[in-house]
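A single protein chain has been omitted; all remaining protein chains appear in their positions.
The block that comes next holds subunit A.
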Amino acid sequence: MHSFGYRANALLTFAVTILALMCTIGSLSDNLNTPSPSAQIEILNINWFQKQPHGNDEVSLTLNITADLQSLFTWNTKQLFIFVAAEYETPKNALNQVSLWDAIIPAKEFAKFSIHTSNKYRFIDQGHSLRGKEFNLTLHWHVMPKTGKMFANKIVMSGYRLPEDYR
């Protein structure tokens, strides 16, 4: 503490150490939040369902996605990344996931929404096993914090079925 430089250095070091501690506690405080998100996805229409020339099945859907994810936001949340995946089982693979739609929610006021959309990314099965297939639509989310630990979770909605015939 005898010179200007020594005091400036000591202050900066201590200040940054405390800042790191504050960020750590801020991240830990996320655990106090018990979110209760809800989501509903309706398939309004199957626009078309066909077999591609080289053999893969492809579906186009119109979805209505309604969700209330406001409770996921805390003071330490920067944004949410959410995506809807179609999940189904085939004889070869126990879990197939196809991402159909995604979004970034930048603030709490946009976290309660209802959107009417066709699938943003193509729903293609690597094979031809989609006819009459029962599948789940799962809303996954990743909570991106300002500092600290990322959280991820999902809501599984089951009971959707594709038609038996191409159209």
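FYI, a residue touches a chain if its C-beta (ideal position, glycine included) is under 8 Å from a C-beta of that chain, and two chains touch if they have at least 3 such contacts; residues count from 1.
We take it that contacts and distances are computed from a predicted model.
J.: So one subunit is absent here. Using its UniProt record, which name fits best from "Signal peptidase complex subunit 1", "DNA replication complex GINS protein PSF3", "RING-type E3 ubiquitin transferase" or "2-methoxy-6-polyprenyl-1,4-benzoquinol methylase, mitochondrial"?
T.: Its UniProt record gives the name "Signal peptidase complex subunit 1".
J.: Touching the absent chain in the whole complex: find that residue among A:11, A:46, A:124 or A:150.
T.: A:11
J.: Name every residue on subunit A in touch with the hidden partner chain.
T.: Residues 1-2, 4, 7-8, 10-11, 14-15, 18-19, 21-22, 25-26, 29, 74-76, 146-147 of subunit A touch the chain that is not shown.
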